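Sharing a structure here in structure tokens format.
Only one protein chain is missing from this complex, and each of the others stays in its spot.
Here is chain A:
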Amino acid sequence: IETYYDPACLPDLLPIYYRRLFPFSQYYRWLRYGGVSKNYFQNREFSFTLKYDIYVRYQSFTTQNELEKEMPKMVPYKIDIGAVYSHRPSQHNVVKSGTFQALEKELVFDIDMTDYDDVRRCCSAADICSKCWTLMTIAIRILDRALREDFGFHHLLWVYSGRRGVHCWVCDDAARKLSVAARAAVAEYLSLVKGGEETVRKVVLSDPIHPFINHSLSVVERYFQQYAIVDQDILGSKESVDKVLALLPEDILSFPVSNSRKGGQYFDKEIMLQYCYPRLDVNVSKGVNHLLKSPFSVHPKTGRISVPIDLKELNTLILLSLICEELERPRADEAEEDDMKDQENEQEAGERRRIRDYKRTSLAKYVKVFDRFLEAMARSRKGEMLKKSDLQKDF
């Protein structure tokens, strides 16, 4: 699904996006987390990349209203979300030195397609296509299961990064409170592919095989035939066959396979994992103050929006221009008039228009995914409060 995108259109389209399409009320609802912690939204850091690559950190906002007014004014080309700090980030300079600290943040994961360049043949670098997109599907299935079943997390938001990968935002209370060490430990637990350019054999399995690895293998095995053999055609050229052969134990021809090398009997599983298992950057997950691209942010190089992914449907992409064109084309002059009227109207009119506008575009279904996610969190918070009040015998 490639349509022409020209970054030069950003200065014109972005303001429209922020004025009429960005789902501010859902966004605010998310980051407020039910208002259980005081000032949670107010102490959240945002960072903006503005026109001409100007980067500003420590942006913060007091209300949804302020957010709605500022974004169309500043027109960020890129928005990142950081941690919830001890004080308002916009005032970090006036706070006594040493007391301004990052307190909480969602546990995040970043799966980037370029980390798989050594094992995909269809594309490289920032390109993606339907053939390698399967890798993301595999990554999401494996990590989603592990984060829910092994670690007991419930509120996961998977987001398309806008260019070449996916992000996972784990939003449970417990996840947001995790220490640096805990985040690193979770990321390491989930890592199986280790080593850089110098390492040939990047996955090493030995007895006994941990249940987590078995679960992951069953996902990989489901997709491997179609993905690796057919789509990636890893046995289709001498060069790529050699790459596969390099991963086999030297004494493969002697049968049964000896145990001379560590876990020599699992070479088939190792190969599948090396070609398909998710590759995480531990550093992204470790830091409490690490900044990550915000959902619904636009990717300036592709014009695509970082949209939440519905796990039941893992295969479509969206272009910013596409949405705006849907709007512009049928009602070009009306749109301009309406736009000017908007700027003089009160917030209510703007809100109404915004709801109408994105509902007209394919953004709508992604906002629905987001809504479902927010509903689930709200229900869970309600459940927690009931539990607590039961314990305290408040009636």
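Criterion: contacts are C-beta pairs under 8 Å (C-beta built on N, C-alpha and C of every residue); 3 or more make two chains touch, one makes a residue touch a chain; residues count from 1.
Everything below uses one rule, namely that contacts and distances are computed from a predicted model.
This figure omits one chain of the complex; the name its UniProt record holds, of "Sodium/potassium-transporting ATPase subunit beta", "DNA primase large subunit", "Translation initiation factor eIF2B subunit delta" or "Ribonuclease P protein subunit p20", is "DNA primase large subunit". Contact with the chain not shown here comes from a single listed residue; of A:Y28, A:Y58 or A:F212, that residue is A:F212.
The hidden chain makes contact, of the residues A:C9, A:A184, A:L247 or A:A364, with A:A184.
Seen from chain A, the chain kept out of the figure touches residues 149-153, 174, 178-179, 181-182, 184-186, 188-189, 208-212, 214.
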